[in-house]
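Quick one: structure below, then a few questions.
Every protein chain but one is kept in place in this view of the complex.
To keep things simple, chains are lettered A, B and C as they appear, and every chain counts its residues starting from 1.
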Amino acid sequence: MSNIYMPDLMEVVEVKQHTADVKSVKIKFKDPEKQAKFSFRVGQFGMYSLFGEGESTFNICSSSNWKDHIEFCFRKTGKVTDALWRVDEGDTIGFRGPYGNSYPMEAWEGKNLVFIGGGIAMPPIRCAIWYALENRAKYGDITIVYGARTPRDLVFTDELEKWAEYDRVRVIQCVDPGGETPEWKGEVGLIPNVLAAANVPAGNTAALVIGPPIMIKFTLPVLDRMGVLAPDIYTSLENRMKCGVGKCGRCNCGPVYVCKEGPIFTMEQLNALPADF
Amino acid sequence: MSETEKTAFEPKIVAYVCNWCTYLGADLAGTNRLEYPSNVRIVRLPCTGRIDFNLIIKAFEMGADMVVVSGCHPGDCHYTAGNYHARRRWTLFRDLLETMGIDLNRIHFAWISAAEGKKFAEFITEITDKARQLGPYQAYREICE
Amino acid sequence: MIEEIRQTCRTLLEAGTVNVVIAYGQSNPDGPVHPIFVTKPDDVEKIVWNKQCFANLTTYLTRKEVKSLGKAAILVKGCDARSLVVLVQESQVERSDVHVIGLACEGVGEPELAGKCRVCEVHMPVGVDVTIGSTEAAAPEGQNRYALVDEFMKKSPEERMAFWKQEFERCVRCYACRGVCPLCYCNQCIVDKNRPVVIDTSATLKGNFAWNITRAFHLAGRCVSCGECTRVCPAGIDLRMLNASLAQSAEKHFNYRAGMDPETPPVIGTYNAEDKENFIR
Partner (left out) sequence: MSETITQQALRALVDEWIGAGTKVAGPSYVKKDLCQYVPLTSSAELLLEGFIHPRNSVKDFFFPRHEKIYEYTLKGHEVELADMTPASTPQVIVAARPCDTAAVAILDAVFNWGEKDEFYTQRREAATIVALACVTHDSHCFCTSVGIGPDAEKGADVMLLPLDGGFEVRCLTEKGKTLFAGRTQPSDKTAVIPEGPKVKVSPEQVRAALEDYDNPLWKTATLRCLSCGACSFTCPTCHCFDIVDEGNAHGGCRAKNWDSCQLCMFTKHASGHNPRNVQGQRQRQRTQHKFRIYPDKFGEVLCTGCGNCARNCPVSLGILGTLVELCAEMPKTVGESK
């Protein structure tokens, strides 16, 4: 490959709307050979192009065990995502990747896992959840805490139910106080409070926390009290990127190129970095 | 340009018109079965006061050979004074374009009311002829290459 | 004169009348003059006033980083005072929030006087709270303030276009012109908006024409010809020509000159039913 900015053409296989402004898209390589050869590790991201609009960075939110397509999920907030909203099955988009580091799924083997996500942060956690469930025997207890403002803001709700059916998996759903509807069966409360009240066993545990900065800020002390230490707490940074390959100089967070050395960092690593995110 | 090239050339004309007068004037021209050249692409905006000069530049960037801007006669603006404001802006904008060396024969302004279907048809016919004579707006296309 | 300037600033800071003085300073004696922000009375010694005081400091009055320092006093030359008038007219600056120290100015630029100073009509700034110094300098008699434009307009349209192509070819879109302009105060510039993209961000001729036409026209009837955009352009683009052409146009058609009189409503913000319209059918 000579032109590192050249995307591969992908066919949109399926588009699914999750909330008023969140959709997930399944895509596959137009070239079946490329599809067959493609591999990635969960936690990596890609650069998705809508030609004429631009390129955007999203996590690959499907499991790396799924060989016939990849998925990404986005919220309609900017120029490219506005345009992606109009994409339909059969359309063509571009994909470059996979880029960045990944979740340490091997290092997590034998550990209990706590996944904590807020709002649109579910997709980058989802890939890790599926991966862990597909290798269920390798991991200990799995706790998934997922919250959003209202039930209508939760994404991948159908999968939440599927996950709960697995052995030793506990799924806690919550919505912000005031966001609940009469039909709501999950918890009501902010994620840190829900987590604190959930009595999650914390020995030998790795946690993946992704969500708005404010959520992360208040969740960390809770994890700390539970006994999960900074080196075992992971998150994903979402700095703006253009090239994805450590050239364009945009995603730097202090000395770190988020696109090459990230986006996954432990809290221990983040504490050592300037807060340029 | 040779004579044959001139006749083969069909100018692209973009007309930015206001919703309340000129658009209805164009409509009237249509309902009255008045013929005017199909070279004109009408873009309807709420008011001439809303016609940003960037739209005029954009039209040239996208290959227009001529741009028309038209709205309500003075005193008739649906929003009371949009066209008065627009008139001031155009006065200055034309001078800027002149300094830039942009051909003012490529931009035409008119007041055409909802009742002036005939004026609309005649105006478009006339400027289309003019655009044909002028030929493609090569100067701006070269900028955009 | 410099002692009087420093003393005035010291008094203002000591009395707590203002929190910061926006002034001219020099990092070292042979170094260039640049804007400084004096917050401590003793630092007024850093203030300088000489022929290198080009900057139009009023550009800082609308910047959030500077506003956060509190109430400001500002040094203005006659030309800068005009841009302050426009800022006040456009409700960007509350006149009573700023303490304006006018400086009598015989022109900046050494050894050669800056072009704008050779035709300057405002050696003594107007509309200020206090004026320091005095000068007999006056506008040259019978001058044509648009001589530059008139000369340029003698060229054919094709020659003019060729000239601008050559100029804009060099534009790298650094937006120094926008940064330095006191009247480019938009929270988000139109070129930074991308839904839709109005002006290409690429530094191609196409994008550069669109950008420079847009910036010039957004200053129509507002530009006070402080000349800063032209001075700072790293590509040496003759931007003052565009601005002067629009200023000439505003004066010719509407008898309006920006920043001369706070009472006259801005030319673009108002209208007259009797405005000429000989170009409209």
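Simple rule for what comes next: a residue touches a chain if its C-beta (ideal position, glycine included) is under 8 Å from a C-beta of that chain, and two chains touch if they have at least 3 such contacts.
Just so it is clear, the model here is predicted, and its values are computed rather than measured.
**Q** What are the shown chains that the left-out chain touches?
**A** Within the full complex, the chain left out of view touches A, C.
**Q** Specify the residue from the set A:Glu53, A:Glu71 or A:Glu187 that touches the hidden chain.
**A** Per the contact definition at the top, the residue touching the missing chain is A:Glu53.
**Q** Just name the one of C:Gly70, C:Pro140, C:Pro234 or C:Gly269 that touches the chain not displayed here.
**A** Counting the whole complex, the residue in contact with the absent chain is C:Pro234.
**Q** For chain A, enumerate the residues touching the unshown chain of the complex.
**A** For chain A, the residues touching the absent chain are 2-7, 9, 49, 51-55, 77-81, 90-92, 94, 238-240, 242-243, 245-250, 252-255, 257, 260, 274-277.
**Q** Provide the residue numbers of chain C that touch the chain removed from this figure.
**A** So the residues of chain C touching the missing chain come out as 27, 30-37, 55, 59-60, 64-66, 170, 172-176, 178-180, 192, 197, 200-204, 228, 231-232, 234-236.
Please note the rule applied: only the chains that are shown with their structure count from here on.
**Q** My parser should flag the chain pair with the most contacts; which pair should that be?
**A** Highest contact count among chain pairs: B-C.
**Q** Using CA atoms only, can you tell me which chain is the most central one in this structure?
**A** Answer by centroid distance: C.
**Q** Give, as an integer number of Å, the spacing between the C-alpha centres of chain C and chain B.
**A** The mean C-alpha positions of chain B and chain C differ by 34 Å.
**Q** Roughly how many whole angstrom separate the Cα centroids of chain A and chain C?
**A** For chain A versus chain C, the centre distance works out to 49 Å.
**Q** When the C-alpha atoms of chain A and chain B are each averaged to a single point, how far apart are the two points in Å?
**A** 51
**Q** Can you check the complex and tell me which residues of chain C touch chain B?
**A** Interface residues on the chain C side: 149, 152-153, 155-165, 190, 198-199, 205-206, 209-210, 213-214, 216-217, 220-221, 241-242, 245-246, 248-250, 253-254, 267-268, 271-273, 275-277, 279-281.
**Q** Per the contact definition, I'd like the list of chain A residues that touch chain C in the complex.
**A** By the definition above, chain A touches chain C via 78-79, 82.
**Q** Would you mind writing out the residues of chain C in touch with chain A in their complex?
**A** Its residues touching chain A are 194-195, 197.
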